[in-house]
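The complex is shown incomplete by one protein chain, all other protein chains being positioned as in the whole.
Just so it is clear, A, B and C label the chains in written order, and each chain counts residues from 1 on its own.
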Amino acid sequence: MLRFSTAGESHGEALVALVSGLPAGVPVDQEYLSRELWRRQQGYGRGGRMRIEKDAAHILSGVRHGKTIGSPVAMTLANNDWKNWEEILPVSEGDAEKHKAVASPRPGHADLPGALKYDFKDARYILERASARESAARVACGALAQMLLRELGIEVASHVIRVGTEELGRDASFEEIRTIRERETVLLACVDPEAEARMKSQVDQALRTGDTVGGVFEVVVHGLPPGVGTHVNWDERLDGLLAQALMSLQAVKAVELGRGVTAASTPGSQVHDAIAYAEEGSGDGFTRFTRERNNAGGIEGGISNGQDLVVRGYLKPISTLRRPLPSVSFDTREETKAAYERSDVCVVPAAGVAGEAMVALTVARLVIDKFGGDSLRELKRNFDSYKDQIRNF
Amino acid sequence: MLRFSTAGESHGEALVALVSGLPAGVPVDQEYLSRELWRRQQGYGRGGRMRIEKDAAHILSGVRHGKTIGSPVAMTLANNDWKNWEEILPVSEGDAEKHKAVASPRPGHADLPGALKYDFKDARYILERASARESAARVACGALAQMLLRELGIEVASHVIRVGTEELGRDASFEEIRTIRERETVLLACVDPEAEARMKSQVDQALRTGDTVGGVFEVVVHGLPPGVGTHVNWDERLDGLLAQALMSLQAVKAVELGRGVTAASTPGSQVHDAIAYAEEGSGDGFTRFTRERNNAGGIEGGISNGQDLVVRGYLKPISTLRRPLPSVSFDTREETKAAYERSDVCVVPAAGVAGEAMVALTVARLVIDKFGGDSLRELKRNFDSYKDQIRNF
Amino acid sequence: MLRFSTAGESHGEALVALVSGLPAGVPVDQEYLSRELWRRQQGYGRGGRMRIEKDAAHILSGVRHGKTIGSPVAMTLANNDWKNWEEILPVSEGDAEKHKAVASPRPGHADLPGALKYDFKDARYILERASARESAARVACGALAQMLLRELGIEVASHVIRVGTEELGRDASFEEIRTIRERETVLLACVDPEAEARMKSQVDQALRTGDTVGGVFEVVVHGLPPGVGTHVNWDERLDGLLAQALMSLQAVKAVELGRGVTAASTPGSQVHDAIAYAEEGSGDGFTRFTRERNNAGGIEGGISNGQDLVVRGYLKPISTLRRPLPSVSFDTREETKAAYERSDVCVVPAAGVAGEAMVALTVARLVIDKFGGDSLRELKRNFDSYKDQIRNF
Partner (left out) sequence: MLRFSTAGESHGEALVALVSGLPAGVPVDQEYLSRELWRRQQGYGRGGRMRIEKDAAHILSGVRHGKTIGSPVAMTLANNDWKNWEEILPVSEGDAEKHKAVASPRPGHADLPGALKYDFKDARYILERASARESAARVACGALAQMLLRELGIEVASHVIRVGTEELGRDASFEEIRTIRERETVLLACVDPEAEARMKSQVDQALRTGDTVGGVFEVVVHGLPPGVGTHVNWDERLDGLLAQALMSLQAVKAVELGRGVTAASTPGSQVHDAIAYAEEGSGDGFTRFTRERNNAGGIEGGISNGQDLVVRGYLKPISTLRRPLPSVSFDTREETKAAYERSDVCVVPAAGVAGEAMVALTVARLVIDKFGGDSLRELKRNFDSYKDQIRNF
């Protein structure tokens, strides 16, 4: 079973990423891994920290001679700024004087509920883990999942369809979305230059006003055969697992499959994707069944249906504002401004990259569940024989 | 740990609902349980089956002398129509002639991907389990979770905020939503009669045209203290678990926390819920911290923050249409109309009841994780001492 | 993923058994299921209840037209004596006068720690669930697992190697053990009549003296290929999972793999199973590697190695004695005799049957994990192609 977990505080020595359950023999491309981490750090509206640092994942285990060996893959992502934090946030007792307490919780963050829950009058101990920096470790895990999926011809990519009030406003083909992955300069990860320019103006306005701006990213999985996920148990459905995966990302407050939001106000006859049959060649790439549209986002009854999987994450604006919101001091109990640490103004493209990681991990988990196999050779063999089965259905 | 699972086919002998991990000593009100099942069967736009049948949960275990005893609670929900299905869908081999195969898959349902996955040229074996009838068993589980939560002063209720293109269009207080639970006649479970009338006209139109209509329900949890759920692990966050819980419901295609969808297009300064402090009395009912709005839907950083939990499910229109969509016959491979079985036209209020169940189960699980306790007395004691702790934070 | 759970009290209306994760298309033989339940009720030294009752599993879901359909299988095992208990142990409040409280806890049972934990001054609410009767539901689950394994040529059988101080004292071949399954009269499930007679005399002595007697059963899995289970994570190892599976059975207090107990006092050179190679034909039935002995019990490094899997459960004597042990009354706090309800004197053969069930469920779970597949056809195809792979290793 594919499992992954992360550890690490935002200003600690390192993040840790752990992935277990990958079959043996998967080629691990360290450049690809680095590039995924780089992609997560890009985007118009990021703070200074992103510009000066470059994340790197250092593999400690589970990969030998360039391939997975079946045992868990552990990675560390060093914090390049640790030397400046070592005395502020030491593992050992250290010098309490040097600590940088955070005593005015930021609305929208875990600061206040976390302090209450864990019984700290200092949100520092909460925000260090609640920070979206943690998603870098998820991206490292997701990059491994993507390396596996690519061996099976399954691709995962994301793009941005809204920033603030500005939208893409049209469909994008998978080819267009795939090109976003290849770009050397990530602006707002929008497939349409004109729409991207409009989005950029939203960021500029937030920059000017000390405000922040959210948006919507879309993750698409291409090449996934029908039959992944199941309707039989609520906690094994692909739709539920994808929703958890994305909603667990920092700042995501809504998740949509296909046209889920507009489907709620559209008659059934215009929502569901009618089924047809291709006399020759293949319909959806796996069987002869075809569809002319994909409002379902590639999932019916909690099962992939062979069309592109389409999942959207709605991102609230970043909670840390340069013009901070009203808050209350833990010390004085008086009203004050919320704490401010150097932060970003817009992170929609980066959230999309993290979203790809979470979707890839979810899909890879279910693919491994369905097809089994302890070596890539065995997994591929099982995968191919299933594709034969459904081709001849 | 609170766990639950369901079993059963739509036209099988019975559904089975299993809940494990409730503390001992929780009073079990069988009338409450029956009423929850009744509520799931109501709503304007339901098919004939709902009108003639009345679900009942028969408790086989885990409850003695009116209280839980710590061991798993198993319930059966008999299918009153089993006598008419016993020969069509027998457990034993039976007479193949009497089987009612479903050979033209319905777009939007699990029919086609399920048939491919499980290797059946008959969607009957898929739709029997994929049907939303399964949610009756979830409602039975959820009723138990609600009985526990009520002992702690935590209430869960739902209402409908959109049917088709018609919306409630304003906020509802928890008091208003709670009254929905008490109604003897459920129309569209909307707190506003005028809006409900508009919603009804949407259903009428769908009825006339042989079409179906979806909508949006909102589940609210009132009385949940801050500190439930955690930011520390992606798979223990309250936001992700709620998203999975709702998205795993049949026909839910989007999940929103608080104002998640509109937050994506609103500046941060107008989204986040500023923190203030009440000099006297209590702020949010648990601490002196107060908020003037609740865009976050009661969750920050994956943790409950003491405000009402607000979660929305976006429901696509029912996939089974009286004027069926185009499909393909498994037998002839020719285009045909999708199969039709007597079905509903609108199920938004019922989905809200199922949504309450899933939210209650999710919240109860995390409450039990946080507060421990093998008897209700022990759980309450721990719960109360935590409330003291945060009152004095 | 294969999962199973049980519910139900010993004197409640029914036990419930739930198995999820079986592939579709597995033939379900209800006679086989009944026979497994019958086997669990046999053995020399059982109390009167066993002689008059006959367990039967009623399948409610997951099986249609004689085969699994991929959805969860739920079964009920009715308590034939429920009419006599309905007023004593009702689900609803009932009449407290009619209750049969158990106020003097039996040493060796869950009575005392359970009463403390769940806060009951009445061990009835504990023993009803802690009773070994629950293992009937496990046997029903295990029978389904065995039906699946048999389709892959994997057999599970048990025999008794010790009762009290009397031992079998020699190895048994799998053919001998398999015949135990077929017997119409189960005495002590020993492959050797002379040893069985000695074992019987131990039971006779316990019967005479109002005492009870334990013993050791051995479960053997035949036909399991190498490669099931893994060394990579502590909680995915076959050895640990088998140990949990058996130790979780009522009255099992030690678990041994292969010659685990004597291996601890034997030099390494005489313990480990040297590896040789068969020039022709197959060595262990899967590859050309051969072994002349099987001290490891078919597991090396947490992975099956292609030899027979051999697991032993050490059973303490039944805790309910006709001449009860000293105990203390919950009411008076005075010393008294432990409660007595009609009980068995020896249950080693029955525990072996429950042991088979737990081993079969564990092995089936790992087989499904390794080979994947949603239909039996797909699972078999993957399984066979792996067998080809290792044959050509």
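We adopt the following convention: contacts are C-beta pairs under 8 Å (C-beta built on N, C-alpha and C of every residue); 3 or more make two chains touch, one makes a residue touch a chain.
No experiment lies behind these values; they were computed from the predicted model shown.
Novice: Counting the whole assembly, list the visible chains that the omitted chain makes contact with.
Specialist: Listed by label, the shown chains it touches are A, B, C.
Novice: Taking the full complex into account, find the residue in C:Gln41, C:Thr76, C:Ser158 or C:Asn305 that is in contact with the omitted chain.
Specialist: For the chain that is not drawn, the touching residue is C:Asn305.
Novice: So which of B:Val232, B:Ala274, B:Ala339 or B:Ala354 would be touching the chain we can't see?
Specialist: B:Val232
Novice: So which bits of chain C touch the chain we can't see?
Specialist: On the side of chain C, residues 5-6, 105-117, 119, 121, 126, 129-130, 138, 162, 164-165, 206, 209, 211-216, 226-228, 230-235, 237, 239-250, 252-261, 263-269, 271-277, 287-289, 291, 296-297, 300-306, 314-319, 321, 323, 325-328, 333-335, 338, 358, 389-390, 393 touch the unshown chain.
Novice: What chain B residues would touch the chain not displayed?
Specialist: The missing chain touches chain B at positions 1, 20, 70-72, 227, 230, 232-233, 236, 368-374, 377-378, 381-382, 385-386, 389.
Novice: Which residues does chain A use to touch the chain missing from this display?
Specialist: Touching the missing chain: residues 3, 5-9, 12-16, 18, 20, 24-25, 28, 30, 59-66, 69-74, 76, 89-94, 96, 99, 117-120, 125, 128-129, 374-375, 377-378.
Keep in mind that, in the parts below, only the chains that are shown with their structure count from here on.
Novice: For chain A versus chain B, what separation do you get between their C-alpha means, in angstrom?
Specialist: The separation of the two C-alpha centroids amounts to 26 Å.
Novice: Measure off the straight-line distance from the CA centroid of chain A to the CA centroid of chain C, and report it in whole Å.
Specialist: Once rounded, the distance between the two centres reads 44 Å.
Novice: Find every residue in chain B that makes contact with two or more other chains and list them.
Specialist: 5-6, 117, 119, 129
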